[in-house]
Structures are given as C-alpha cells and as structure tokens.
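Below is one structure, written out as structure tokens; comments come after it.
For this depiction, one protein chain was excluded, whereas all remaining protein chains were kept in their positions.
Labels run A, B and C following the written order; every chain starts at residue 1.
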Amino acid sequence: MSIYLDKNSKVIVQGITGAEGSYHTGRMLAYGTNVVGGVTPGKGGQKTEHGLPVFNTVKEAMDATGATHQCIFVPPPAAADALFEAYEAGIRFSVCITEGVPVHDVLKVVGATPGMRIIGPNCPGLISPGKSSIGIMPGHVFKEGNVGLISRSGTLTYEVVDLLTRAGFGQSTAVGIGGDPIIGTTFVDCLREFKNDPQTEAIVLCGEIGGSDEEDAAAYIKEHMPDMPIVAFIGGRNAPPGKSLGHAGAIISGKFGTPESKINAFKSAGVPVADRPSQIPGLLAQRMPARV
Amino acid sequence: MSIYLDKNSKVIVQGITGAEGSYHTGRMLAYGTNVVGGVTPGKGGQKTEHGLPVFNTVKEAMDATGATHQCIFVPPPAAADALFEAYEAGIRFSVCITEGVPVHDVLKVVGATPGMRIIGPNCPGLISPGKSSIGIMPGHVFKEGNVGLISRSGTLTYEVVDLLTRAGFGQSTAVGIGGDPIIGTTFVDCLREFKNDPQTEAIVLCGEIGGSDEEDAAAYIKEHMPDMPIVAFIGGRNAPPGKSLGHAGAIISGKFGTPESKINAFKSAGVPVADRPSQIPGLLAQRMPARV
Amino acid sequence: MNLMEYQGKELFRRAGIPVPRSQHVTTADEAASFVGGNPGNWVVKAQVLMGGRGKAGKIKFAKNAEEARTVAAEIMATPMPPNRQNPKGEPINSLLVEETLSVSKEAYAAIAIDRTTKKPVLMVSAFGGMDIEEVAEKHPESIAKAFVETAAGFWPHIGRELAFKANLDPGYRKALPGILAGLYELFFRYGAKLVEINPLVLTEDGRVIAADSKVELDDDALYKNPEFKQWQTALPLDEDETLATKAGLGIRNFRRFDGNVGTMANGAGLAMGTMDAVKNAGGSFANFLDVGGGANAERVRNCYELVMNHTDAKVFFINIFGGITRCDEVAKGIVEALNTTKSRKVPLVIRLTGTNEEQGRRILADAGMTPVETMDDGAAEAVKLAGV
Partner (left out) sequence: MNLMEYQGKELFRRAGIPVPRSQHVTTADEAASFVGGNPGNWVVKAQVLMGGRGKAGKIKFAKNAEEARTVAAEIMATPMPPNRQNPKGEPINSLLVEETLSVSKEAYAAIAIDRTTKKPVLMVSAFGGMDIEEVAEKHPESIAKAFVETAAGFWPHIGRELAFKANLDPGYRKALPGILAGLYELFFRYGAKLVEINPLVLTEDGRVIAADSKVELDDDALYKNPEFKQWQTALPLDEDETLATKAGLGIRNFRRFDGNVGTMANGAGLAMGTMDAVKNAGGSFANFLDVGGGANAERVRNCYELVMNHTDAKVFFINIFGGITRCDEVAKGIVEALNTTKSRKVPLVIRLTGTNEEQGRRILADAGMTPVETMDDGAAEAVKLAGV
C-alpha cells in the first residue's frame, strides 16, 4: 500500500502538449506512472510525442480512459479552471504543479469541490516509490520503503529523501504539499492517510515558517497518532519576520508562523525536531521500533 | 406522525416584531404551535406582545431556546440573509413566507445550504393539523386526518382543504410550497416524505400551470408510489400563454408548463385529475381503500 | 422587465461581450446625421420588445445619410403589427443604427434559470438566428446545455465544452468562453432571468459578435440596480400592467380578457381558480384579479372600479377565502366601495369564507347582501346573471 497513489492510478495530464507538461509526462512515463492521456483544447484526436491520446476536454478523456488522477501543467490563470473542469468530469484526485495561482482562485476551488483531493498548487507533486509518480519529483532519489514524507518544499524534500535513502530508509509515499498560503492538502490531511496505511511505519514532516499548519499537525499527532515514529524539520529558521522568502506561504507576521512556535508544538507532541536535514535519519533511527 | 412538523417542533420567528410577524405569531400560538421566540436585530432582550423573548441573532435564539424550525416574515431584500443566518446558526428547517424575493437570492440560498429544508419562498407555510402550524394558513379550516396535501397556491389550498374537511377527509400535513419559479421544496420532495409517513394514506396535489414540477411529481409517483391513492388538480387551466397571472411561476411559455402536459403526465401515472376543486373529495373517495 | 435590444447591448458592452458599433436614435434626422458622419454600411432596426421585426419590415439597410433618413422614417411611420405574442402591436419610439456585419455563421447562446435543477443553465446551439423554441422542437439534440453550480460559478472550461458539444464552427471556440463569462457575469450582476444572444455571429473576418440581445430582468431585483428605473419608465408597460399599477396592485395582479364575468379573488391561485370556475360554469371571464392580502376598503374600491371601467363585465364575482385576509375587512371594503364609487354598477356575487367569516357575513347582511356558499355556486350564479 501507499497513500493517494499506486500502480493502478490512471493519470491524465492537463496541458500535456505544453513544454513543461510534455517533458514531465515523459519523465512520469519513464518512472512507470500509468499516464493514460492528456487534455489540450483544440488538439483533441492528436497523439503526443509519447504516443498518448490528446482530448479536448477532461470529460472526453475520462470517458475514453477511465482516468482517476489528474496532473495540471497549465499557466496560472487557467489552473482553477482546470481543477473545476476535472471536478465536474468526476476526477477526485488532482495535483496542481502550477505556481502563481491567484489565492482567491484557490479559495473558490477548495470551497466548491467537496470530496476532491487537491495537492498543491505550487507543489512538486507526490510519489509512491516503485509504483507511481505524479508531478516533477526526481524519481531516482526515492526508494520504496516504509517512511511517509510530507513537505511544504520541493528541492528541500529531495535533499531529505536523498539523505533518507542513503541511510537505508525507503519511502511509502512522499507528498510535496506546496508552498502557497492556501493549499488543497495539509499536513493533517496526509497524516490521516498515513495513519491508515499499513505500509507506512514512520513519518518525516518537513515544515516551514509561516502559517500554523505545523502546529495543527502537532496537535493531530498528539491526539491521534502518539505512537507513530515521527521526525520533523522546520525550514527557514533564519528568515526575518515580515518578508516571505520565495514561498508566498513562508512568512512570519507578528507572533504567527515563527519557528519557535512550531518547534514547541512538535516537542509538546513528542516529535523530535531536527536542526538540519542531515540529522533526520539519525533521529528517525532512534524512534523506529526494532524490526522483527 | 406527520411530515416536517409536529408538536415537538420549536419555532422561532424572524421579523417577530414586525406587523405581519407579530400578527401571525399570535395566530400560530393560538393554534398550538410551539413558538419559542423571535429575532429582531437591536431588540434583543425585549419581550413580544405575546410574552416571547426577542433575540438579536438567530444564533442567540438557538442557544437560548433550542429552536428547530424557523418562520421568516421579513421584507424581500432581507429574506435570503435570514435564511443564511438560520442555516449558519444550525437551523435545518425554514419556512419563508416573504413574497417577491429576488430569484437569484433564492438560487444562491438553495445552492449553498445543503441539508436545509426550505419551504417557499412566497408560500403560506405548512400545517400538521392538531399539532402545529408554521406560516399563515387559517388553522380552523383544517382537521387532523390521513390525507397529505401539497399545493403551489395559498388561498386555493384553503378552498381545497375546506372541501376535504367538509367531506370528512382530515389532513396529516398540508404544505404550501409556494408560487415562485424557484422554490426550496418541490412536489417530489414532499411526496418522498409522505411516502414514509405512516399517518398519510392518501395525497392531494394542487398544481398549477408553468414549470414542470407536476410532470416530475407524476414521474415520481409512477415509479415510487404507484399504490398510494392520489388526486391531482391543476389551477390556471384557462390562463393564456406568455403571461404570468399573479404567481411568477405560473407562466406557460411555448410548450412548457401547459395544463395538457401536466394532466397527461398525471393520467399516465394513474392519478386522476379533478376538473374543479369540488370534484376532489369524490375522486379521493373512489381511490381510498375501504377502511378495515 | 424585458430590455430592448439597445439596452441589452449596453449591458453586453459593460460585460465585455463584443457588439456591433451602433448609435441609438429617436428620429429619422438623428439616424441620417449619424450615418452622414460615419460612412459605411448600416442597418436600421426598430427598438421594440416584440419579435418578428424582420418579417414586419422593421429592419432595413442604409448606405448613406439620405437612405438612413428614408428607411428610418419608413420604419417609424407605422407601429409593429400585432402578432400572436402581442395582439395589440407595439409603437416604435426609437431605432438602433448599427454596423452591418459580414456574416459567416450564426449561433445561439443563452443563460436561463432551470426550475428543476434550481441552477443557471447555459445553452448553446449551432442553429442561430432562428426561433429557439422551433429549434428545441425540431433539433433538440443541437442545443448543448450546461448547468452551473452557483458555488463554483462560471469557468472557461464550461464554454469550451459547450462549443465542442454543440459542434460550433471552430471559429467560435476561442471566443465563446469569454462571451459566456460576460453573459454569466451580467446574468448574476443584474439579477437576470434570461440573457440571450441570437444570433451570435461569426463574421467573415473571424470576429464573434452579439448581433442581437434579449435580456429579461427580475422585477423583484430591480431595487438592487436603481439605474434601471430610467429604462423601466422608458419601456412600455402593457396596458393591463399600467392599470394594475395605478390601482395599487402588483403588475402581475390584473389582466383583461374578452368575457363578461368580472372577477376578483384573494391570492393568485384562487383568482385563477375563479376564472376556471366561471369557465366550468359555461361562462366567460372578463379578467384575472388578485386583490392580494390586505384587502381594505380602498383596495376593494380600486379593484371594483378597475374592472367596471376597463372591462365588459356585466356582473362582478368576488371570491374570498380568508387566510391572512380577514372576511370582515373585505366585507367592510365591499360595502364602503359600493357606497363611495362613482363607477357604473353591476350585480355582485359574493363568496366569503375563512378567517372572521361570521363577522363578514353579518356586515354584508346589514348592507342587504347575501353571500353564496361555494365557489361553484358563485360562478354559476354569476354566469346566469351575466347572460350569454
């Protein structure tokens, strides 16, 4: 098992004929993802360079392929439209890679798509190593295993995964939830899934300054999964207040979103917080129950 | 039993200190309705002439009284607001008497209040004779019994009820669903409830020209309650096409909403259609199974 | 409230929907002077609410000022002739002088409110420029529909899907989502019950333009947009609506017919039922009249005079079932109305039951009137008194 994504997930790519969409479709296929087609209005009936069918609408793509998952590579003004189109066509899992989606568009989507799981926007996607990958994560640094990973960052995630893999910790699923202030799927959403996933035996949680997602995660862990071995890391600990560095969501304002608040929350939930990524494997090893 | 409303329903009146709200609150109390209070912003803490507590907000009224039902007597521009206020405070049954509510306001309310049952707008309310009455129906013409009644009209309903009562047919619940094009509760919604109500053994359905609510009702009856004794009546059979007479919803446009279409639909569902209200009791008597 | 073409197009323009260049004028001179100052091919269109302008010769072309003056004068010389939809015809008070389009294709696009789903419904068809009800009958499959979740609102994919589903010429594809977005914005912003573009033209040079407009606003929402008041007075209320307004009734509460039994009831359903009852009794009704809830003396007198002065009623059948309305108040109203009115008098048939029935009957009895027992009785009596 794994969460959200496995071998059976049938993926369509919105914006498949664009430069980004086409390139990453090729990489997903190379990783073994079951990409079944794509959507570009007006190009219905054509084939992509990978030989995949192109459809005019998500509805047509759904009818022809039975797709279950969607990956969005469209420009920011078209992202919310792509999410609503998928929702109305019946897709219930969507990964929005696009960066720079207006925050009110995201508000509207999350407020009017009950039952749809949206990862992102502005995220690298997710991967269930050895099974499938949706998005832009570099598959070769991942290894199948029993550690679940959730991260607000992209490249920092790869850094952490690389360290885990080198230390012998494979991953069940790694979810890059994205760096925007409003995102479809939060730490808590993923924790809830990992809790019920038999493959996942430990979790690494890569947080960031800004917002209170980490505090919410700590509260959830304390109440619902106190026995799960979990290690956290908070990025941007040296960022100054009032300025967002790169990620729109990574901003400390007043007393909100400070690293101290997050670290304290995790500590009170019994979750050790690594000072630097390279400490994560060691902390994880201390918390993992001995294998039988 | 009865549908939607019984002795235990606790009713708050929105606009209770207005002329209409106050007058009909008195009548509801006189009928035995469990009116527990009302809402008029700015008059919180006062008592009405009936001695009922007035609250500033529905939330306060809910907290203090445990109200379950709401009755709205506010001017048209405030009606949607009153419905949303009730919804957010946790009320799940609301009767909107107000006439002239903008149709887009109604669209917004019905689209964003899942799980709330709204009767109306522009309706006389509903009554479960001998138990409770919400709205403006003249209680004295009703009699407790086993005939369910659903009507798009107000005064025509009283006419029909009067005939039924005089002929010895009491009523389980009578619902005036209202004469607007978009209403919260349709014939089919009520039929579904009556189907499961042990008290209701027959149904009278007072339709009207315009829309396709009657056709939908006929289709529902045909499929789900073919054995229920039901008699229908269609008002406005002599109204000309293209003009709405009084009720905004009672308009024939092209082939839509004609009395012929409705009468044919009922006939094909095995439901006799009375030519005039005075025939209803007779048709009902023919369809009622012999009492054991 | 229905808008005229030029008014609808003004709203289209605000919502970013492309419309032809045009000038709204009220005289032939103005038409001539506009065309004189703006050389080109122009079309002059009568501004009325009725359909069938083309067949009635109320749309004509003009290539210069002289032609514009001539056709404008011709169009305005006579009113729109009667048709089934409007048996009285319609005066022509203004014209729209509009750029002539080189039409390649005509399509249809509209948004209405669907009563069954309680959602806005978008409709698109490749059969443009035709009577849409005829299209719906003959080519129902040609009308592509989409129901919009009000929580989500309109998004471009809906327009793309409709363009594909309705098999529109590919020339429409890129423009349609934007045009429907404008239509949807307008629909919500102004509380419309119907917004329609027929035809939506694809020109020879690839532009997509709304060549006509039909907009029906919700009367109940007009208070939200006070600016429309000015259009409302400019618009001809029909005579019945005008009379209803003058009598203090809602514009939908009164309508005249050809019969000789005047009617009045409280509540629209009962008022329609009263007409049906007259018909069932073998008679013909002179009018529909819903007196509404608070039927006091003044209101009753106004209604009585309305029917006496503006219909051929030979008898007046008053049918009241008291709910909100109290029978005693109505009875008082009737007595007072008859005492104070200066209109002609006809026999009254009164049916009065419901709230405060006893008091009401007593008031009538004191004035020498006896109400009938049932609606059917009343209708039969009224028809008998009216004669053939």
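Everything that follows uses one rule, which is that a residue touches a chain if its C-beta (ideal position, glycine included) is under 8 Å from a C-beta of that chain, and two chains touch if they have at least 3 such contacts.
Not measured: the values here are computed from a predicted model.
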Which candidate, A:10, A:69 or A:108, sits in contact with the chain we can't see? A:108
Of the candidates A:43, A:237 or A:287, the residue in contact with the absent chain is A:237
Touching the absent chain when the full complex is considered, from A:45, A:66, A:246 or A:270: A:246
For subunit C, which residues lie in contact with the unshown chain of the complex? 150-151
Had the left-out chain been drawn, it would touch subunit A at residues 24, 76-77, 100-108, 110-112, 124, 136-138, 140-141, 151-159, 162, 179, 181-182, 206, 208-209, 211-213, 216, 235-240, 242-250, 254-255, 275-278
Across the whole complex, list the residues on subunit B that are touched by the chain not included here. 41-42, 44, 56-60, 78, 80-82, 84-85, 87-88, 108, 111-113
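Simple rule for what comes next: only the chains that are shown with their structure count from here on.
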Hey, what chains does subunit A share as contacts with subunit B? C
Subunit B to subunit C: how many Å between their CA centres? 27
Go ahead and note the Å separation of the Cα centroids belonging to subunit A and subunit C. 54
Each of the following residues of subunit C touches two or more other chains, namely 149, 151
Going by the contact rule already set, what residues in subunit A reach two or more other chains? none
